[in-house]
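In this view, the complex is presented without one of its protein chains, the others remaining in place.
This part shows subunit A:
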Amino acid sequence: MATTTETMTINMGPQHPSTHGVLRLVLELDGEQIVKAVPHIGYLHRGVEKLAESRTYHQALPLTDRLDYLAPMSNNLGYVLAVEKLLGITDEIPERAKVVRVLMAELTRIKSHLVWLATHALDIGAMTVFIYCFRERERVMDMYEQISGARMTSNYFRVGGLSADLPEGIEKDMREFAIEMPEHVDMYEGLLTGNKIWQKRIIGVGEISGEEAIDIGLTGPSLRGSGVDWDLRRDNPYSGYEEYDFNVPVRNECDTWARYKVRLDEIRESSKLVIQALDKLKPGPILADVPKVCLPPKQDVVNTIEGLIHHFKIISEGFKPEPGEVYVGIEAPKGELGFYLVSDGGPRPYRMKIRPPSLLNLQALPQMAEGRMLADLVAIIGTLDIVLGDIDR
């Protein structure tokens, strides 16, 4: 007797632990094979772009912390660089502020990649790595707390520089952490790289060629895992990255394995960058000398009427960039994070459009998953390193 088979449509997520809270995937399955995958990215929507348009440029800064909440300082950096470009004060940023920005951006990259590795490994079934990665991440979180007062929503950078200087003694902790970190990465590799189960789960899974990756808008480690040698830190340097010596890891396998290796190598490179930044760190001002934009020193605010008036005007009215528009993209841990700002000459961004890396990376999911087995989908979601706050702004 002839038998007929039918495809079955099921929901994966949002409850599934690998779908990060609000992601829902509608899957059409033929047995265990994925025929079609349609992502629904959920309703986390907090309207960050709309909110930013009703606040001054300074007031919009804390909103950016909450985009990719695993890499708040990277988001801050992208935003302040865009506002500084809009104001035309990019060259005014003091050297110390630029070095601290690089320092924090690289620690943030390590921190973000640690959560990626922890959850990716956990999704696939390796629990030990999760615990080790969070142990190391905790040290960066402690530094975040000492520097900005907050463990997650740091709001540390300012238009023109930084909100405060580094606390005393933290440089030593950072250096120790950066020296130790490559050894930790070796240990993660010792647990995973040679592991047959790990290899079977990720080698050849979620393949996407370099050309397809560029076409669909993949950026960051996901693009570099497809053999495309492209990194904004090197190719469109910002915040003084051109003065640092670092490699851009690239792999040609185009699969989950390649993206895994690229990210691990990036943690090693970021550790090198942290040490270089610490070597470069010299005493000096942390805020640009642009009185119409940057708040005056606290002693002037409390001791002089001019300082007080200045402070009041910047806080209450904000500053007014001349009409125009800019787009600034930075190499965030997950890929290109871009801010497109339009000024109408007023104190608020007339239009703020965020180019989130996770949204475009997730767009590639159906392409990577269709034709694969259902179990592979968990590895593919993990390899994209998505953060829903970044996607569903």
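Methods note: a residue touches a chain if its C-beta (ideal position, glycine included) is under 8 Å from a C-beta of that chain, and two chains touch if they have at least 3 such contacts; residues count from 1.
Going forward, contacts and distances are computed from a predicted model.
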Should one name the undisplayed chain from "Carbohydrate ABC transporter permease", "HEAT repeat domain-containing protein", "NADH-quinone oxidoreductase subunit C" or "Na(+)/H(+) antiporter subunit C" using UniProt, the answer is "NADH-quinone oxidoreductase subunit C"
Touch as defined at the start, partner being the missing chain; which of A:H45, A:K172 or A:K292 qualifies?
A:H45
Where the complex has a chain not shown, which of A:E138, A:E306 or A:E325 is the residue touching it?
A:E325
List every residue of subunit A that touches the chain not included in the displayed model.
41, 43, 45, 47, 49-51, 53-54, 85-86, 88, 212, 214-217, 228, 230, 235-236, 324-327, 329, 336, 338, 340, 342, 344, 350-351, 353, 355, 359-360, 363, 392
